[in-house]
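Contents: one structure, followed by commentary.
Yeah, one chain of the complex is gone here, protein chain that is, but the others are all in their spots.
== chain A ==
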Amino acid sequence: MRLATAANEAYAASLAVSEVLGCNQCGGGRGRVEELGIRVPRPLGHGPSRFIPEKEILQVGSEDAQMHTLFADSFAALGRLDNITLVMVFHPQYLESFLKTQHYLLQMDGPLPLHYRHYIGIMAAARHRCSYLVNLHVNDFLHVGGDPKWLNGLENAPQKLQNLGELNKVLAHRPWLITKEHIEGLLKAEEHSWSLAELVHAVVLLTHYHSLASFTFGCGISPEIHCDGGHTFRPPSVSNYCICDITNGNHGVDEMQVNSAGNISTSDSFFEVEALMEKMKQLQECRDEEEASQEEMASRFEIEKRESMFVFSSDDDEVTPARDVSRHFEDTSYGYKDFSRHGMHVPTFRVQDYCWEDHGYSLVNRLYPDVGQLIDEKFHIAYNLTYNTMAMHKDVDTSMLRRAIWNYIHCMFGIRYDDYDYGEINQLLDRSFKVYIKTVVCTPEKVTKRMYDSFWRQFKHSEKVHVNLLLIEARMQAELLYALRAITRYMT
């Protein structure tokens, strides 16, 4: 066993380092270091997520064997244990698949050179102003030998990558506008042109990082300590009062706020869960008797699609990115725009005509072998993941709820399932939940802790993370479907 722990030791050591830099400095050791004139960075946030109290999140060291292996793998692959991993480990089954896919995309055989991959990741994350991912990948990019000049902005990168900017933009915000002309433009740009395999690799990377940006904001991932915004050199306050007490403890101010808020709404939110369960039961039972007419079914989709446009939170506190990420993309004004509001009519995307399982998979696997399989597995795990629990209830069949969430997201992108009654969505997802979903998927940079707290108040944090997994996978699939359909159209 001593032998097997080599990798683990290393990551434990890295944690020890962060501990030293964290709270231990309050102890005796601190003085010595500071006397030497070394500026000791301290973490700004508390725990891997700003939304989830640290004590809710699994403490490293207390994980079981499976998670332990996952952590070790993750550390071996990336050389770090990032906050995303620490939050995702709520669902180890998914995390495993996620890490495997990400590792393959970034480090294994593929048509794109390594620094291109990270740069594309940066481009994609920058689209959503996700400084967390941008910072991580800037480091990786430099590490694999990328040219630091490229980081000054997309216009300093090779023409080939600049060409990808347009696709990145459309894919991130309005994927339904992707046409085969976009694809053609990339593939036929003479010496700057992309090959089909490269393009598929790039598209998978783009969609992966768009949705990962959603996750980062949706779960309020804190910056890593070594990145901008993750640490401060401000010495701890001089009074006896130590910041670490508050930030690490989580039993201070935060907790009180939660409690006070919780107290008021406990009864409220208790009914929330009950009501939701009741509705699910009803839907299950009365599905057979109440038969909606065809027109109604069609209009329900349209209504849902339209309504999804209007769910937008009113609070507009802009999160200013710590690092100037905007220089990695152009046209900052281009954002999510609802398709129906814009004059042009975009036909509804029918899943029965182009779906991931039949079409998308085959195309990806043909052009970028093995990745189709990995992504397919990831989609499946995310879609089928369940513990049969809802808040405090056990043995609940949540498939209906999960399907409603999944289809709601696809609905926002104009993707329609013929065999789904979109009325169910209205029954199962309440407004605050829809606001959260919509924000995370379409404009993740606007997610606030209030939104996170205000939906599904009785549910556990792990369940909220679960929702986030559904959101990001559904989003990734939606983007992939549009991009791959365009590629297919180009090829035929």
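Basically, a contact is a pair of C-beta atoms (placed from the backbone, for glycine too) under 8 Å apart; a residue touches a chain by one contact, two chains touch by 3 or more; residues count from 1.
The criterion applied here is as follows: contacts and distances are computed from a predicted model.
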Fill in: Chain excluded from display, named as in UniProt, from "SERTA domain containing 1", "U3 small nucleolar RNA-associated protein 14 homolog A", "GATOR2 complex protein WDR24" or "Eukaryotic translation initiation factor 3 subunit C"
"GATOR2 complex protein WDR24"
Discussion item. For the chain not shown, which residue from A:Arg80, A:Lys279, A:His359 or A:His393 touches it across the whole complex?
Written reply: A:His359
Worksheet entry | On chain A, residues whose C-beta touches the chain left out of the figure | 1, 3-4, 6-7, 73, 76, 108-109, 113, 287, 291, 294-295, 297-298, 350, 352-353, 357-359, 361-363, 366, 376, 417-419, 488, 491-492
